[in-house]
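Input: a single structure, listed below in structure tokens.
What follows is part of the complex, with its chains left where they were.
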Amino acid sequence: MDPRELQKLLEQVRDGGVSPDQAIKRLEHMPFEDLGFAKVDHHRALRHGMPEVVLGLGNATEEVRDIAAELLRRTKNLLVTRATQEMADAVTKLAPEAEFFPRSGALRVWQDREIHGKSKIAIVCAGTSDIPVAQEARVTCEVMGNEVDEIYDVGVAGIHRLLGNLERLSEARVIICCAGMEGALPSAVGGLVSAPVIAVPTSTGYGASFGGVTALLGMLNSCSSNVTVVNIDNGFGAAYVATLINRL
Amino acid sequence: MDPRELQKLLEQVRDGGVSPDQAIKRLEHMPFEDLGFAKVDHHRALRHGMPEVVLGLGNATEEVRDIAAELLRRTKNLLVTRATQEMADAVTKLAPEAEFFPRSGALRVWQDREIHGKSKIAIVCAGTSDIPVAQEARVTCEVMGNEVDEIYDVGVAGIHRLLGNLERLSEARVIICCAGMEGALPSAVGGLVSAPVIAVPTSTGYGASFGGVTALLGMLNSCSSNVTVVNIDNGFGAAYVATLINRL
Amino acid sequence: MDPRELQKLLEQVRDGGVSPDQAIKRLEHMPFEDLGFAKVDHHRALRHGMPEVVLGLGNATEEVRDIAAELLRRTKNLLVTRATQEMADAVTKLAPEAEFFPRSGALRVWQDREIHGKSKIAIVCAGTSDIPVAQEARVTCEVMGNEVDEIYDVGVAGIHRLLGNLERLSEARVIICCAGMEGALPSAVGGLVSAPVIAVPTSTGYGASFGGVTALLGMLNSCSSNVTVVNIDNGFGAAYVATLINRL
Amino acid sequence: MDPRELQKLLEQVRDGGVSPDQAIKRLEHMPFEDLGFAKVDHHRALRHGMPEVVLGLGNATEEVRDIAAELLRRTKNLLVTRATQEMADAVTKLAPEAEFFPRSGALRVWQDREIHGKSKIAIVCAGTSDIPVAQEARVTCEVMGNEVDEIYDVGVAGIHRLLGNLERLSEARVIICCAGMEGALPSAVGGLVSAPVIAVPTSTGYGASFGGVTALLGMLNSCSSNVTVVNIDNGFGAAYVATLINRL
């Protein structure tokens, strides 16, 4: 229901042309985008003090470019996830300051660099093959206004490297932990800190790693109670939730 | 939002105590059970020309009895699915005309026996071990006002028995087809008739039947295009959709 | 058994050359395409007031072209599902009015545009990546003589957009609902309407979406009782059953 | 390494009996529970401003009772998860104020009822069969010093009930969302609020619900970006993370 229609209806009630009872009947038959729902959108708007996000995966370059063009008219920060090089080229024509991160497919316009997070988000990963997922998480965290501390190459098989970073881990308000193979890193990290740990299974490995399923299952069964999990390779989702927590 | 509150608000608009603009603002901050939503309930009400249904599974006998008692005050027909003998006893105390079907756990109060369906629903199953699921479907179809034709023991391995029932199959407006093991019956039935076939995998069998998963997968891959599928052992759901179709 | 042979046999009985007992014996040893079976074909013919359908997937272009050529001699409407561009080109040479829909691979000759359906079929989907499957469903519904209402981009995460289309949903006689990821849309749609909902899981998503398996499982476990399910990406099958229901 | 040994070593260095070089050598050969590690424990202690927690599952009643007895000497609040009635009886003898919640197996001694959380945690669930898991979450949240708002029976199939609770949902700082079957509730809730949503799949349902796996997969593929997931039936873990977030 269009607010103007509602306005008109209420004016007719005020002017006596429509009785309150008649107005209720008419309201009952109006489509659902009614005033009450503005509240929902309002909430969404609040949440979207965050940048606009477009999912590149499975869309045509022109679609992504057109959506990006429209969004860039009314937003300073834009994130395209899982973009192709072609999409990156198309968006860069629209916004020359766009940055593209080929390993993760993250594409970012980051003009408003104000920090909204209350503290730091640590992004931890085990091996070099987890870096694309960690990169998606970092690029997302940054464009959403967080300070990020990257702690890479700290796998469970070399526990001393992880312990060597204990101080940095302790300073983070929330930790994103990317790991493939057996997915054990979040358990180890979770046992060392008191912050919430968001575990991201990565699809690295071979054989019985089953494209990240083993890591996913391992993380869901973590013996550390401060661990929650997102989908395989979902660096964006982890960064999104970490941002929400970091703004509290 | 309470309709009376809305009434009052609109009367204030009519009386000039509240301006249209103020009314819009106040509407924006009201909770969501507003008038627009009555429409949803209205729809649900329409659909629920059907009897009330209670799921026994996983509830305490007292809970089921209390819900049944409340429903029986305002409804003539009642269905409890997956009820225990104890639940059946408790409900029978409330409504002596209640019927209990132990193999399926269906429990029914069927006082209003008016037929709402336009034609017959055929319920077909392959072996004796599929009968509990077929029974749940039949009991549900009946209490929802359908004429039912049961065609049992017509498995794919004895195709002549199925063909011997061709005439009865052809007279049904919609067919519910329960089968375990390889779940092939819906494909064979679907190839013989032009009615929609709702396939219900049953959890019978052993070994690689995996509690009905094999039958479920077989049905989803049916080479007959008039087949749709519901969850394993979900005779109730099949009957519900069949009833909707039979009322069209 | 050839009808002419049967004719001849019966004439021999009439003429006394063959006794009834001898005729029964001979009938017993005849091959099975006997008269009784004409009835089956008859039924199939009734159902096939629908257009001829060819599955492109896994066939050679020449095979598809030859079958199409043969069918086009005796039918006005033709549907090739999962066709390649090459198949589309070959068929377009035969029938210049052929339409090809590359995202779904649907290829259609639609000359007889008479409406056979009693009411509208709504096709609902959540995201842009579900559109190929929704497109296959739409193209099929249309060529089978149904009026279609497409309602796109109404995912569960933005429930207000779904509610904003409540009126259109309520007007459909049957609803096809395509969704990937968690496959939750059919449950939400099913809770809002009293029509049967045919759920089509789509193979979109990544990681633990497992090529549509997660959506499929979600739909099979729908908490709305008016939902049945077809195979992953099977827009055609959903449209076929919806057409059957819409003709009742 | 025992702090006293370290103390002694340093005193020997101070007194000149041991040279700095010799001290380094001896430190190198000491076991690892050295001073540096106190820091880790210190962190854990910080985190454990939370009550002590014991997992009842798979342990003998006497073991649980003995651990409880020991803990109750130095703590005011105690939580035993997945306890049996027998364990509950044994602990109640030790602490008569203990509360036992049979549906979830949660057993609690809650003497220090100070609130540590900054705001409310909402616990949302879809059906009555999800209540045991929601109960474990609530009991845990409370004993860890949070205010809790329970919103039950708001499944996706009856979206208006969920919307009717929009205001309460919006007031929560973090939301725990328990759902079985298709696990769609977290997506719908996540689309309505800007708070982090912790999704808990429950093992309710039958057939293709696979003991909660379908719900788990659905949640991991949620189309709402503010959703993270814990193990099936892990109400405790969700409450633990929610508590950490609510204390930030």
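In order of appearance the chains are A, B, C and D, and numbering begins at 1 in each one.
By our rule, a residue touches a chain if its C-beta (ideal position, glycine included) is under 8 Å from a C-beta of that chain, and two chains touch if they have at least 3 such contacts.
None of the values given here were measured: they were computed from a predicted structure.
Depicted are 4 of the identical subunits; the complete assembly encoded in this structure file consists of 8 such copies.
In this section, only the chains that are shown with their structure count from here on.
Interface equivalence for B-C, evaluated over A-C, A-B or A-D, points to A-D, where over half of the contact pairs coincide by residue number.
Here the spacing of subunit C and subunit D, counted between their Cα centres, is 50 Å.
Centre-to-centre separation between subunit B and subunit D, using Cα means, comes to 39 Å.
Multi-chain contact residues of subunit C, defined as those touching 2 or more other chains: 158-159, 163, 166, 191-192, 207-209, 220-221. Note for the complex: subunit D touches subunit C at residues 126-127, 155-159, 162-163, 181-184, 187-188, 190-192, 205, 207-210, 213-215, 217-224. Interface residues of subunit A, counted against subunit C in their complex, comprise 31-33, 37, 40-41, 44, 57-59, 63, 201, 203, 211-213, 216, 231-234. Listing the residues of subunit D that touch subunit A in their complex gives 39-40, 43-44, 46-47, 53, 118, 166, 170, 173, 191-196, 198, 216, 220-221, 225-232, 236-238, 240-241, 244-245, 248.
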